[in-house]
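A protein chain is absent from this complex, but the other protein chains hold their places.
Then we have subunit A:
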């Protein structure tokens, strides 16, 4: 009887409260540069709270998207049609000849992978991108944009000991455009959000920002006559932009708008795992499932 009481008391011990830290018997080695103690193992932070939108995806949205985007296919797919002779390196005629790719760009012609429960469309990452034109002349004008993205996302370089988290990145010019941009000069900032941070940002955007934008009725869809084989139509990315005036509706910025000399707009890219023909439609179905409205002009 007594044992049972003790046992139940042990079982009732809280698993979310922590007692006193163990006494330090041996000091950790210190980093010579920073003077900070270094643990024996790399410490990585993982998910620290249940994620509402992720649960919503797995309990509701995923099933619906699978049914919505399902394409029936009986048996194996026929092999692609061989429209030209294939290059045979052993053939003395073609042995030393140039072997150009034939049939033009194949980007938009790849069919979508077969519908399976494993490749139901899902959100891989959200990419936020801001271009600051003034940074061409004065690179310190990137600072407010960096601060803005940091406040919005809380991302830092290798934050939480995760080497794949890149934090806020500086975007540099790629090529020379006369009088405007030169290769290698910092011109903008971007951040990639994944996992919990991604869903948190999405929730904030949908619940606090979009409903308060006065002249925003939805993301404008391209006209029906637009190409279905363009790279953007088959890459499974949904993009839209927010003007500088929309930034004040993010609670993270709203709380101290006066601290920013200027707010900058940003592009938001929802990157999904959809590929092949019709990928953007599937990506839109997913994103609209997270309550981002779409509008046809």
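For the reader, a short list of remarks on this structure follows.
FYI, a contact is a pair of C-beta atoms (placed from the backbone, for glycine too) under 8 Å apart; a residue touches a chain by one contact, two chains touch by 3 or more; residues count from 1.
Here is the rule we use: contacts and distances are computed from a predicted model.
The chain not displayed here is annotated in its UniProt record as "Large ribosomal subunit protein mL46", chosen from "Chromosome transmission fidelity protein 8", "Large ribosomal subunit protein mL46", "Methyltransferase-like protein 5" or "serine C-palmitoyltransferase".
In the complete complex, the residue from A:33, A:46 or A:214 that touches the missing chain is A:46. For the options A:25, A:74, A:90 or A:138, the residue in contact with the chain missing from this view is A:74. Screening A:31, A:64, A:88 or A:207 against the full complex identifies A:64 as the residue touching the chain left out. Residues of subunit A in touch with the missing chain: 15-21, 43, 45-50, 52, 55-56, 58-60, 63-64, 67-68, 70-75, 147, 156, 159-161, 255-256, 259.
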